[in-house]
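All protein chains but one are shown at their positions in the complex.
Now for chain A:
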């Protein structure tokens, strides 16, 4: 069975890009529009990997990562966050919150797939 990936982003275009790129690479993709929805979906359905934006309404990505890592069933799940090159501080905070890796925006779909593959391992 193909790995299941959750994409959490308030931007419809980024969600679409992520979904298209990852579906084409053979993954099953679900979407959530903010951190709260991401939390809910992640607990309802165990994912193999989560890709999340950091700046989102209702619940931001940092809070979501931190909260997920406190839930036993969600530790160990790779979480990749989207960030901009300029925000080194945010990157460090996301790592501290428990993120696994990051992808710099604006991103190349090929690169997203490459990073997902890297983090998921063989």
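Everything below uses one rule, namely that a residue touches a chain if its C-beta (ideal position, glycine included) is under 8 Å from a C-beta of that chain, and two chains touch if they have at least 3 such contacts; residues count from 1.
In this text, contacts and distances are computed from a predicted model.
A.B. asks: Absent chain per UniProt: "Electron transfer flavoprotein beta subunit/FixA family protein", "Chemotaxis protein CheA", "NADH-quinone oxidoreductase subunit F" or "Phosphite import ATP-binding protein PxtA"?
C.D. replies: "Chemotaxis protein CheA"
A.B. asks: Spell out the interface residues on chain A facing the chain that's missing from view.
C.D. replies: Residues in contact with the chain left out: 11, 13-14, 17, 49, 55, 69, 75-79, 85-86, 88, 92, 95, 98-102, 106-111, 118-122.
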